[in-house]
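With one protein chain held back, the other chains of the complex are shown just where they sit.
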Amino acid sequence: MSPWRLAARRFARNRPALTGAVLVAALVLAALLAPLLTADPLAQPDPVRLQNQPPSAAHLLGTDPYSRDILSRTLHGARVSLVVGIGAALLAVTLGAGVGLTAGLAGRRTDQLLMRGVDVALSLPRIVLLLAVFAVWEEAPAAAVVLLIAVTGWFQTSRIVRASVLSLREADFVAAARALGTTGAGIVRRHLLPHIAAPVIVSASLDVGNIILLEAGLSYLGLGVRPPTPTWGNMIMDGKDVLFSAPWVALAPGLALVLTVVAFNLAGDGLRDALDPRAAA
Amino acid sequence: MSGPAPARPPLLEVHDLTVNFSGSDGVARAVDGVDLTVEEGETVGLVGESGCGKSVTALAILRLVEPPGHIAHGSSVRLGGRDLLALGAKEIRAVRGNHVALVFQEPLSALNPVLRIGNQIAEAIRAHEAVTRGTARWRAVEMLTAVGIPDAKRRASAYAHQLSGGMRQRVLLAMALACRPQLLLADEPTTALDVTIQAEILELLDGLQRKLGMAVLLITHNLGIVAERTRRVYVMYAGQIVEEAATEQLFAAPAHPYTEGLLAAIPRLDERRDRLQAIPGQVPPATAWPEGCRFHPRCPHAWAKCGTEMPPLLEVTPGHRARCWLVKEPERRKK
Amino acid sequence: MTATPLVEVRDLVTHFTHRVGLFGTRREVVQAVNGVSLDVAARETLGLVGESGCGKTTLGRTILRLVARTSGEVRFDGQDVFALDLAALRRMRRRMQIIFQDPDGSLNPRLSIGRAVREGIEVHRLARGAEADGRVEALLAEVGLPAGSAARYPHEFSGGQRQRACIARALAVEPEFIVCDEPVSALDVSVQAQVLNLLLDLQARRGLSYLFISHDLAVVRHVAPRVAVMYLGRIVEHGPSDGIYQRPLHPYTQALLTAVPVPDPKTKRARVVLAGDPPSPVNPPGGCPFHPRCQHPGKNESCRTVRPELRELAPGHQVACHLADR
Amino acid sequence: MLRFAARRLAFAVVSVAAVVFITFLLVHAAPGEPMLGTPERALASPETMARQRTLFGLDRPLPEQFLRYARNLARGELGESFVLHRPVAAVLAEAVPNTLLLGGTALVASLLLGLAIGVVQAARHHSRTDTLLSAATLVLYSVPVFWLGLVLLLVFGERLHWLPVSGMTSAGLEDRLSSLGRAVDVARHLVLPAASLALVQAAAFARFQRSALVESLDAEYIRAARAKGLTERAVLLKHALRGALAPTLTLAGLSVPYFLAGSVLVESIFGWPGLGRVAYDAIFARDYNVITATALVSGVLVAAGNLLADVAVAIADPRVRLDQ
Partner (left out) sequence: AKGPAGDAARAPGGTMIIATTGDADVLFPPVTSVTNGINVSDLLFCRLAELKLALNTVDDAGFRPVLARSWEHPDSLTIVFHLDRRAHWQDGAPVTAADVAFTFGVYRDPAVNSPLAPFLAAIDSVTARDSFTVAFRFRRWYPEQLYDATYHMRVLPRHLLDTIPAARLATAPFARAPVGDGPYRFVSWAAGSEIALAADPAWFLGRPGLDRLIWRVTPELATAVSGLLAGEADAMEVIPARGQLERVQQATDVRLVPYPSPFYAAIVFNLRRPPFADRDVRRALAMAVDRETVVRSVFGPFAEVAVGATSPMQWIWSDSISQLPFDTAAAARLLDQRGWRRGGAGGLRSSHGAPLRFTLLVPTSSQVRQQAAVIVQDELRRLGVDMRIQPLEFTVMERRTQTGDFDAALISRTIDPSPASLLQWWSPGAGGNIGRYADTAFGSLAAAAMRARTRAEAAPLWRSALGRLNDEAPAVFLFSPRNNAAISTRFRNVTIRPDSWLATVTEWRVIEARHIARDRGAPRP
C-alpha cells in the first residue's frame, strides 16, 4: 500500500481528524451550495419591521439590523472565509515551497540571500503592514485579501521546506538516485517534492484556520473584505451593537467562525499525525 | 512457608512472562511465556535477533513497559523471592536502579541531553539513599572514576553530547552501578560501539561485576560476546525462549535448529567458509506469529506437527532445554 | 592484478568544510579521507575495514563522485572520473553503482519497489514500457524477492528484503563495479548471511567488482580476498586477507582483530585492549595517526612526528607503521 | 560569542531598516493624506490642506522625503505627528510602556498557563482530563481574540461588575489612592485585556507544550530516568520538561507578532492606551510619521522576541549553548 494511502487510512481511523475533515467538507459544500440553499444574502425584505428578528421558520437564524437573513449571510460568509482561508493558505504555501526549494537546492550564496531575506521578513510586523495596506486599499476584493495575506505569510513555510530539502539532499536514496544518473530535475520531481508535500500540506491546513481568524480580525476592524459582502468578521461587527437585544446576529457568524477554525485545526492535526514520517511503519 | 530453611531462591526468577502490545494492526505478543532465572553473581546471556523481545523482557522485569504495552496476567517476576509485579508504585521504584539496574543500548539517547551527567548519576543515588546533594555529587564523581573516566571531577559537569560514544556508555554504567545493584540488566550495552571500544567496555563490565559481586543479564545479539562472557545462555526467538543451556554446551551441541542456524550463519574470523549457511526466510511480525512452532516456516527439519503444535521447552540434558519436537523425535532430523 | 585495474584511486583527499557554532561563526575542516590510494581489478572484491568515522563511506562516495574530492585522482577503466562532463558522468554512472548500509534510508519510502528499480532503466533508456516491466520483474526475482514485489512499498518489506531491493536497483543499470557500503551491517545474522550469499552469487554470475566496506572483519574476510584497513582517513594496512588475518602487521589491525569476540567458548585468546577513543578527523594527530592509542612497546618519538608511509613488507602486503618490521 | 552578538545585532538593525523602508513606501504610496479633521468634522478647506502639505514637505518627491526621513532617523529623530502636533517620540514614549505592560503580562501569563496545562495533559495523556483539556484548548485556540474580549467584557465587566471594563486606571480616583492602591487599580484594569490576549495564546502554548512533552516522554532517557527509580513527578518535571521547554520558549519569543496583532484589537476593545491603538488611529488618520514609527517599534519588538527566543533556547539546551 502506498504511503499516501496508508496516511489516508491512519487519518480515517483518527476520530477527531475525521470529524474535522467531515466538517470541512460540509462547510465547503454548504459554501458552494449557498446560492442554491438560501436567499440573496443582500436582500432586505423589510429593513424597518424585519430587522433583528429572532430565529423563526422564515429566517432560521434570524435577521440582522438590515433585515437580511443571517443563515444566508453566514453561508455566503463561509464562501469568503473559505476562499480567503484556503486560497491564501495555498498561495502562501506555494510561495513558501518555491522559495524553500530554491534555497535548499541552490548554491550557498543564493541560499544565504534568500534565507536572510526570509529572516528579515519574519521580523516584519505583519499586522501593521496588513492594517496599513488594507486601510489604504480603496476596495479590498477577496482576491486582494488572499494575495496580501499570502504574500505576508509564506516565510515560515519556506524555512520548513528548505530544512527538509537540506536533510533530504543528504538522504541515501537521493545519493542512490544521483548514482543512477538521475538528473537534478528528476530528483526534485521524484524524490524531493513528494517528501516536502507532507509538511507543506500540514502547514497549509493549519494555516487556513489562522488566516480565517486573521481575516475576521481585519473585517472586524472594518478592513479586509468590505460590506455589504458578508464575511464573518463584518457580520460580528454588525451584531456587536445589538449583542444584548439580538445576540443571534453576532452569534451565528461567531460560532461558524470558531467551528470552521476548529475543523481546520482538527483536520490539520490529523494530517500531521497521519503524514508524520515517524508513524510511517 | 514452614519447615527448615528452604534452598535460597534464585536472585531473579521470571516465570511465564508475557507482554502484549495492542496496536492498530492487532495485538503483538512481544514476549510470550518467558521463563528465566539468574543466580547471584552469575552472568547469563540472552541472545536473539532484532525484534525477538529481548529489550521488552528486560523492561518488563522492572515494570517499565509503557502503554500500549502491558504485562499479561499470570506473569511473575521474583527478585530474591519477592514478586515485583505485585509491588506498589513506591516499592517498585525502590527496586529500580537500587536492586536492579538497567543499561541501555543507545548511550546517547539514554542520557538526558539537557542535564549534566554528574547530576544524572547523583540523582540516581538520591532517589534511593538519604544523602545530601554534595555527597551524592561526590559519589557520582567517584563512580565516574570507577568506570574509567579520566578527570572525572570536571567531566561530571559535561553534557552527554560532549562525550564520545565509549564515554557515554561508561557514564551509563556508572549511573546503573551507582547504588550497587544486585542485578544488572545490560541491554546490548556495546552494540552501538566499535569493536575496539566494545572490548574496552566489556572488560570494564567484567571487572566491575567481580568487584561488586553482582549478577548480570547480558542481552545481546552477538553470539561471540555470549561465548566469551557468559556462563549460561537463553536463546530467544519470536518472543519465546527457544533454548537454554550452559554456554559451552550450547556452542558445542545446539539442540534447536534455530540456534544451529545462527551458529552456521556467522562468518568467522578464525576460519574461512565458502558459503555461509543462511537461515531462509525472515522473522515474522510480532502481530502474526505462526501457528505451532514459531520457527517452523524457516526450519529445515519441520514436519506437520511443527505447524500445529507448539513444542514446550524440552529437556535435552540436565540444564539444557530446547523448544523443539526434535528433542523428542531426533530421528526426524534431516541430514 | 595483472591487467590495468578497473578502478584506480590515487592520493585521494576529501575534506569537508562546514560552519559550526551557534550561527556558523567558525569554520571546521573534517579531514575525512586523507590521501588514499587503492586499486580494484575487474571481477575482484576489495574489502575495506575500519572503525566508525574513519572515512570509509566518504571514500566510497568520492570514488563515485557523489562527494566532491579535495585532491587526488580516481580513474575508472582508465578514465578520470573527475574530468568527465555531466553527460559523460551520467554515462559513467551506469557502470558504477553503490549500495548503502541503511536499507531504510536508501529507498524512497514514497516510491514502490518497482519504480525504484525502474528509475535507472528509465534514466539510461535501457528499456521502455512492458519491456522495462519485464526487466524489473526479472531483477527482483534475481535478488530473491517474491513475485508481486514491484507494486509494494519499502515499509512492507523486512530489512533484508529492502537490501535486496537496493541491490536490484543497483543492478538495473548493469554496472561493472559496485561500492557496497556496509550492506549487511544493519541486518540480523540470519539475514546477513542471505544477503552476503546473494552478493557473492551475483558477482560470480555477472562478473562484478566490489569495493566492500564493512566494520565487521569477519564479514570482510568472508567476501574479500584482499583487504585494506583504514584509520582516520588513511589506509594503514593493505594486502591479501589471509596474510592480514593471520599475520597482521599494524598494531591497529592487531587490536582490531583481537577485539572481535569469537563465537566459540573454547578459544581463549590474548587480547590487545586499546585505551581511549579514536581522535577526531577535525584535528588528526601528527605523525602516525594511530600513535595516541598505540600499545606497541616500541612506540617512539618518530611515531609522534613522522607520518609512516605504506611499505610493502610481504608480497602485496603493505603497512604504514614505523615499527612493523621490528 | 561577541561576534555572534554583533552579527545578530547587525542583522536586527537590517531587519528594522527593512521594516521602516517598506512601511514608509507603503504609507506614502497610499491614497489619502493626513487630514485636518475627523470623519464627523471635515473642517479643512482645500487651501488649508495644500498649506499643510507644504508645511510637512509632503509635496516633495518621494525619494527626497525618504532621504530626509532616513537622515532624521539616523539622528534619532522620528519626526512629528501631523495630527497630534507633537513629537512622535513623545507619542510612543507614552504608548509603548503600556503595550509592554499588557503584552508582557499576557505573554508571561499565557506561558505559565500554557505550560501548566501542557504538563497536566502530558502527565495524564490519553486520559479523560487530557481529552477534555485538548478540546478546550483547541476551541480556545480557534476563538477570535476580539470575540473573546467582548465576551469577557460583557460577562465580567458589565454583568458581574467584578472588573473594570476600560482604561488603565479608575478615572477620578487616581489622586486618592496610595501607590499600592494605584498598582492594584492598574492590575485590576489589566486583568480583562491581558486575559483576552493570554487565553488564546495559552491555548497555543499548551497544545505545543503537550505534544513536545508527550514526544519527549517517549525518549529513551525518560525510560532511563524511570529505571533509576525516580518518581513520576521528577521524571516529568526534571527530565521531560527540561527537554521540551526549549521549543516552547522559542515559540514564546516568536509570538511577539501575535501579541502585537492582538493588542491592536484588544487595546481598542478595552480602551488600553497602547501602541496598537496608536497604530490603528495613525493609519486611519494617515499620520505617516506615527505609522512608520510604530512599524519601527514593532520591528524592534519582533526582533527582540527573536533574539529572546535564541537566548532562551541556548539557556534551555546545552547542545546549542555549548556548541562552540
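By written order: A, B, C and D. Residues from 1 in each chain.
We adopt the following convention: contacts are C-beta pairs under 8 Å (C-beta built on N, C-alpha and C of every residue); 3 or more make two chains touch, one makes a residue touch a chain.
Owing to the predicted nature of the structure, the values given are computational and were not obtained by experimental measurement.
> In the full assembly, spell out which visible chains the left-out chain is touching.
Taking every chain of the complex into account, the missing one touches A, D.
> Looking beyond the chains shown, say which of D:116, D:165, D:234 or D:311 touches the absent one.
Of all options in D:116, D:165, D:234 or D:311, contact with the hidden chain holds for D:165.
> Residue by residue, what part of subunit D touches the chain that was omitted?
Touching the missing chain: residues 31-48, 51-52, 55, 80, 83-87, 91, 94-95, 150, 153-154, 157-158, 161, 164-173, 175-176, 267-271, 273-274, 277-278, 280-281, 284-286.
> Could you pull out which residues of subunit A are in touch with the chain that's been left out?
Within subunit A, the residues that touch the unshown chain are 42-44, 47-48, 51, 65-67, 135-136, 138-139, 222-223, 226-228, 240-246.
Throughout what follows, only the chains that are shown with their structure count from here on.
> Counting C-beta pairs in contact, which chain pair has more, B-D or A-D?
A-D
> Would you mind pulling out the distance in Å between where the CA atoms of subunit A average out and where those of subunit B do?
51
> With touch defined as at the start, can you tell me which subunit C residues reach subunit B in the complex?
Counting only subunit C, the residues touching subunit B are 51-52, 158, 160-161, 188-194, 196-197, 200, 215-219, 221-222, 245, 255-267, 271, 273-275, 277-278.
> Considering only the defined contacts, which subunit A positions touch subunit D in the complex?
Interface residues on subunit A, with respect to subunit D: 116, 119-129, 131-133, 135-136, 138, 209, 213-214, 216-217, 220-221, 233, 236, 240, 243-244, 254, 257-258, 261-262, 265-266.
> Spell out the part of subunit D that touches subunit B in their complex, as residue ranges.
Contact set of subunit D toward subunit B: 126, 219-221, 223-232, 234, 238-239, 242-243, 246, 316-319, 322.
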